[in-house]
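Single-structure report; data block below.
Every protein chain but one is kept in place in this view of the complex.
Read from first to last, the chains carry the letters A and B; within each, the first residue is number 1.
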């Protein structure tokens, strides 16, 4: 068994989801690992990682609709609002989604279901660089 | 260290939770690994995996009550509703629960707490086959 680790920086241009499946597959390919696990970790607390349907973009629009409704921007009861109305809501959105995902690797490929994609979910409304640490372990 | 990987298909007969702890333990036993981690991944975007109390079934009934209340089926604002009122809500339920869990393995057994069970949580109201990829890594 071997461990392969690489850091990458992505630029998320606005609140919303960005498909990073291919970028992560490229790192798995670079690792040469055929059977094992790929762990993707985001080093932030206001952007997260989600797995959801990769085909119909209305799925991600509806996710954003539900998120906006459930985690209110600019709630008057938030104390932490130094960076604006999307500051504290971004932290809470991270909490109920995920800071990392672990994906199976089989025959050198991310072994996702047909309809699954891995997305960076930017929760801030501005433009940010987001750093990921990708670790692949296996044979 | 070694990697062991196996895919299994389960049939979830309706919306609700199904205890899969023993099915996963059987794969850990088959792997022969004594100390390490077991990763269980579901290859879908409308059924998820949860860890919760394994004893009193009212816990899972209350979870379903809260889920139904918090993630509305057939919300008029959803755009993605091709497969019915439970289509988009199933995707959102997956987002706030988990697509995979990683469990410690100790002396060849899943090292769960006394009251913890691993459950497949089917979010669609129909009957579906659900494919899991189980990866065990360790010594």
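What we mean here is this: a contact is a pair of C-beta atoms (placed from the backbone, for glycine too) under 8 Å apart; a residue touches a chain by one contact, two chains touch by 3 or more.
If you're wondering where the values come from, they're calculated on a predicted model, not measured in any experiment.
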| item | value |
| --- | --- |
| Selected residue (touches chain absent from view) among B:12, B:47 or B:103 | B:103 |
| Absent chain, residues of subunit A that touch it | 1-3, 5, 39, 41-45, 70-71, 75, 77-80, 82, 88, 91-92, 94-96, 98-100, 102, 131, 133, 135, 137 |
| Where the missing chain touches subunit B, by residue | 1, 35-37, 50-53, 56, 58-59, 61-63, 65-66, 70, 96-98, 101-104, 106, 111-116, 137-139 |
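Definition applied: only the chains that are shown with their structure count from here on.
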| item | value |
| --- | --- |
| Rotation angle (°) superposing Cα atoms of subunit A on subunit B, nearest 5 | 120 |
| CA centroid of subunit A to CA centroid of subunit B, Å | 20 |
